[in-house]
Structure formats: structure tokens, C-alpha cells
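Below is one structure. I have some questions about it.
One protein chain is absent from this view; the other protein chains keep their places.
Labels run A and B following the written order; every chain starts at residue 1.
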Amino acid sequence: MTSENLIYLVALPLFSSALLMLLGRRADRWGHVFATLISASTFVIGAMEFFAMIDRPEASRAVTQKLFTWISVGTFNVDAGLVLDQLSIAFVLLITGVGTLIHIYSIAYMSHDRDRRRFFAYLNFFIAAMLLLVLGDSYLNLYVGWEGVGLASYLLIGFWNQQPEYATAAKKAFVANRAGDFGLSVAVMIAFANFGAVSFVGIEEKVDGASQTALTAMGLMLLLAAAGKSAQFPLQAWLGDAMAGPTPVSALIHAATMVTAGVYLITRSNFIFDNAPTAQLAVVMVGIITLLFGAVIGMAKDDIKKALAASTMSQIGYMIMASGFGPAGYAFAIMHLLTHGFFKAGLFLGAGSVMHGMNDEVNMRRYGGLARFMPITSITFGLGYLAIIGVPPFAGFYSKDKIIETAFNTGGLQGVLFGSAALLGAVITAFYMTRLMLMTFFGNKRWVSGAEPHESPFLMWAPMAVLALGSAASGYLLYSGKAIVKWLAPVVDRDHHEHAEFLPAIVVTTLAVVAVIIGVAVAFIKYRGELSESAPSDVSIFTRVTRRDLLQDDANEFLFMRPGQKLTQVLVKTDESVIDGAVRAVGSSVLGSARGMRKLQTGYVRNYALLILIGALVALLAALVVTI
Amino acid sequence: MNPTNYLYLSAILFSIGAVGVVVRKNAIVVFMCIELMLNAANLAFVTFAKINGNLEGQVMAFFTMVVAACEVVVGLAIIVTIFRSRRSASVDDASLLSR
Partner (left out) sequence: MNLLTSMGVLPLIGAGLVVLLPATNAKLVKQCALLVSLLVATLGITMTVGFERDVTGFQYVEKYSWIPSLGISYQLGIDGISLILILLSVLLVPIVILAGWNESEGGRFSVKTFYILILILETMMIGVFAATDLFLFYVFFEAMLVPVYFLIGGYGSGARQAAAVKFLLYSLFGGLLMLASIIGIFVISGNQIGRTFDITTLSALEIDTTTQNFLFLGFFIAFAIKAPLWPLHTWLPDAAKSATPGTSVLLLGVLDKVGTFGMIRYCVELFPEASRTFTPLIITLAVISIIYGAFLAIGQEDIKSLIAFTSISHFGFITLGIFAMTTQANSGATLYMLNHGFSTAALFLTAGWMVSRRGSSTISDFGGLQRVTPILAWSFFIAGLSSLALPGLSSFVSESLVLVGTYTRYPVAAIIATFGIILAALYILIPVQKALHGPTTAGNENLPDLKKREILAIAPVISLIIALGIYPKPALEIINPAAKSTITKAGYSDPQPLVKGDK
């Protein structure tokens, strides 16, 4: 089926963004309202499409729209085409829904910023790019949205780029993303060389004939792309620094939507991964490493936003891992993605609300006992907290439990290892989130003098409340009657696999709940009483390494930055002295030989006479030699 | 007498003249050496005319003499002018090139 409306999803926010940028200060008074309305209207369009989709039979739910031929050279044909199927509608609703809530939140949060209009222009640009990412019908169209959200992220992280370290964080994010884009570029090349097409449909048709090498290579390249965008190992280091952006940005881009694009990419490319087991294994490994990596970092962070960022990294690790399990896992990856979208966005907005009340203080060591002063924030935050650690029946419980179960179900020793890693992750998640809760909302007051915590205005807490509701209920809604699994099946699980159970579901659930209890209990014991205002310094080497983000920046610096800078210096010198040196050497040798030959011109008649004589003799001799 | 002996004489005279041009500094002497070379050439011309039994060589000798006379006029005039301005008849002093 085709639809005429899909383009508006992308065009409306893009137009609004351009308008706000071009009008400049003239739009200052109404820009934020306009942008929010546009964002809301995309949500309405998305919802209408969703209801229309439900009404159609399963086979014809997907709709497409071809706009125009974008690039066409020889056999390389790429249409500017959009496709809205069961997978992308889930994203469309998440992006526009959470996006609109965050627009509303930002109206209040950014009200004192002189550049609020610019902020909203960027937000709308992000919405447009993100929608293009999930709606594009080929890897190249997806690429446009992919880099578009990267640009939006760059602009928003560096929104306060007058501070040099914020500008650096923005640059770091963009470059790490570019390293991922390298993977996407190569994947596009592999796709064209093998299948003669870059559209999802075109590749899927021919995927059976492809060699294992090509599919594995393409899968690994897509994984690299996903790692860049979703802050997965080894390209994870940018996400912590990205917290330099305004908090609504962290909630929308760096928690709920953009960073999950990697999961979308892998799920969308299911036809590649399902045929490339090696690449799938790599996906699982990356997921596991990152979920533990992020969780461990989260334990040592005192900066509330960075702790949440580490948590995001870890939760996306779960999703990536799940998507590596193939048809059994895609639906749960997407389900966790959606529930995570709710509770993590809610948590970030809550953190923003706390910062708003505490003069932009982010250090949890300077919080404490805020529950009484910020009741609404602490309740919505608390609901998000229950959801993320996986307390039944909150959202995270359903989605995480299912991922752990699928991990065990891969079977054999492998399954036990995967499942245990996921369980360990759940323990640590429960630990660091409980720590965060206790340090922020309970315990002794450790405020900076002058802090007057107060509840945030309605425009801020209303979105938080909606998200908290989602954190509470979305898991059940998505999972009851296997709704999400059945909904996504036509896209990701066409053959309707039935999966063997390795452990009975109830055992896994029990294990997961026990894991949560352990984590919470340990955190309670450790962070119950009075805490000091500064982080203790007499700590083990482990804690110190964790505080340094497990040396991720040091590793990057040692492996890439330093050698890169050295190489650049050497090349600049080489260019100067060797290559240009060679050129200048030619010049100076001409000059030098001219200087030498000038000596022949002495000005003495006798020298000239002698030369004439010698010349005549040589000519004579030559003539003789030639005649003989 | 064998005419080739004249040619040897001509060659010796020419060489003396050439060496003189190269080694002597006095402009007048250099000039005389040039004359010597011209006359050596004349001698060779005349000798060849004798050997070949025709007149071309002799005619050339006359031409050479005319040219030499003109050259003496112009050359001496230059030497005198240089001597007047520099108070020296040395050819080395006439060099204007810097070293």
C-alpha cells in the first residue's frame, strides 16, 4: 500500500526548524510554542497512521511512499522513499510522543535561556532527522537520517558551546559517530556490490544467494555503525561527555531515541543478521560487554546525569544483546527499547527537575533528602526507578525479564553465560539506581549553601507524570497476550519460530527478582546512613578506575588520539621538509648550478679567447671524429 | 720546396698568435698577436692556392687584408679610448664584471 502522508512526518518539523533558524530573533516570542505544536502534530499524524494500520489485515499493514528518484546512475538506483511498517510505527510513536512531552518540558526548562528559539529549532530538526531514520526505505535514506540525528546531537550537546569543554564534548560525539558511520558506508558498499541494491526490500529478495563472507562482513559493519550511534563498546566513550547538553536533550536524544537507533538498525537488518551467525555472536558479545561496562561505570558516578548516561549505555547493551539473539530476541529488544524510552526519559527529566531546583548542581554528593521538597519529582522519579531495576509489575520488569529468559534459551553453556551476564547486569543496575535514589532523595542534606530546592512548575512535572505512567504501565500493555511479539512478527520473525525453553520461565523470573533484591539490599546497606559531601578518596584501585570510566578515555587517547596527533605532526613536517623540500631542492639546485656557471664569466678577454679557442678545437675534433 | 712546409709555418704562426692572445695583457701586444693569426691564415690561403693551382685562395688573402686593415682602425681607436679613460693598456683592467 502507499500513503501520501508519510512525508509530512519528516517535512513538518524540518520546515519548522528551518523557519525558526531563518527568522532568527523575530521568532523568539512564539518559536517554542510553534515548535511544540509542530511536534504534537507529527504525533497526531503518527497516531492516525497507527490506528489505520491496526485496521488493516496483517499482510498489508506496511505503507510506502515514493517521493522522487534521488540518485540514479547506471544500475545504482536510490529512491527517496519512505516505509512505515510495524517496526517503524513503534519508533514513530515513541519519537513523536516522547519528543512532544520533552518539547513541553523544555518550554519551562529553557525559559531563562536567551537562545530558547534556537534550542527548539534544533529539537525539531532532530525529530525530522530521527523520523527520516526510521522511515527511510533504504540504507542510504536511513544514512541521511542517521547523520542528521548525529548533527542534531552535535548541535544540542554543544548548545552552550561558549564553554570549551562542552564544545569538545560535542565534537567527540560527532567524531565517534563518524567512526560508526564508516561502518554504515562500507555496509552500503557491500550491499551494492553483492545485491546491486541498497533498499531493504531489494537486499532481502536476494539475501539467500549471498556468500557467508559478504553477509558476515556486512553484519559486522552494521554492528560498527550501531556501536557508534548507540554508544556501544568500543565506541562508547562519547555518551558520558554528551551530558554537557541541556537535560531535555539528554532525555530525548541520549536516552530515549537517538542512541537506540543502533538497535533499530540491527533489527531492521534482521535479514542480514539471521543469515550471518558470526555477526550475530559479535552483536551479542558487544551487547554483553557494554551492559556490564556501563553498569560498572554507573556504580561510581557522583554526577547524576553521568550515572544515568552510564545506565543508558548499559540498558542499550541489553537491547543490542537481545537483537543478537535473532528472531527470538528482536521483539524483546524493541520492547525494552520502548519501555526504556519511557522510564529513562522520565528519569532524565526528573534529574533535570532536581537540577532546576538545585541551581544546576549535578553532584549527588551535594543532594540528599530532597523527597520532602520535591514530592512530585521524587514520585515520578521513583516510578522510573522501579521500572528500570525491574520490579514487577513495572515496565522494565517485563522487558528485561524477557531478555534474560531469551539469553538463557540460546541453550548450552553459551546460554548460561549470556543469561548469567544479563543477571549480573540486573544486580548492578539495581545497586547503582538504588544508590542514586538514596543519595538524591533520602539521607542527610548536603546542599551547597544557598540552595533552595523547590518543586518544578506544571509544564515540567506534567510530562514527567505522563512518562512515569508509561514507566508503570507500558510493560504490561506491550506484553499482555504477547502483543508486541505478534505485532512485530511480520517484520522480524516471518517464519514464526517457536523457541525451546532452556529454563522454565518462572525460574528465570525468580532469578531476575532475586537479582534485583540483592542489588537493592547491597546498596541499602552501603548508602543508608549519613554520607559525606565529597567522594571518599581512600578507595580501592577498582573504584578509582571505575571513576575514570574504566579508562575508556585513557584508552582512546593512548590508542588513537596520541598516535594520530603524532602522525599529523610528522606528516606536516614531512610535507614541509621532504616533499616540498624536494621541490625546493630542484629550485635551489638550478640556482646553485647557475651560480657555479657564472664563474666562467670573468670579464677577462683572455679567458674568453681561450674558451673560443678550446671551443674551436672541440668542434674541429668532433668534425674529425664524425668524418672518420 | 714542398708547399706543406708553408702550412706548417702557418700553423706555428697561428699557434704563437693564439698563445699570445691568451697570455699577454697589453692590449697592443694582444692586437699584434691577432694580426699574426690573421696573417697565418693568409699564408695558409696562399699556400692552398699554390697547391690547388687556382686563384681563390689568393683572393681570400686580399679580403683578409682589407678586413684586417679595417679592424686595426677600429681596434686601435678602441684601445686608445680605453687607455685615455683608464690610463692603462692592460686588457684585464677593462673588465667591468664584479667577482
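As a convention for this text, contacts are C-beta pairs under 8 Å (C-beta built on N, C-alpha and C of every residue); 3 or more make two chains touch, one makes a residue touch a chain.
All values reported here derive from a predicted model rather than from experimental measurement.
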### Task
Considering the entire complex, write down the shown chains that touch the omitted one.
A
### Task
Would you mind spotting which of A:206, A:486 or A:547 touches the chain that isn't drawn?
A:206
### Task
Quick one: say which of A:52, A:179, A:285 or A:513 touches the chain that got left out.
A:179
## Note on the structure
Only one of A:146, A:233 or A:502 touches the unshown chain, namely A:146
### Message
Take the complete complex as the reference. Which residues in chain A touch the chain that isn't displayed?
### Response
21, 24, 68-76, 80, 140, 143-144, 146-148, 151, 154, 158, 161-164, 167-168, 170-171, 174-175, 178-179, 181-182, 185-186, 188-190, 192-197, 205-211, 214, 567-569, 571-572, 575, 579-580, 583, 587
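We take it that only the chains that are shown with their structure count from here on.
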### Summary
Cα centre of chain A to Cα centre of chain B, whole Å, reads 96
### Contact footprint of chain A on chain B as seen in their complex
18, 21-25, 30, 91-92, 94-97, 99
### Query
Once bound in the complex, which stretches of chain A touch chain B?
601-606, 609-610, 613
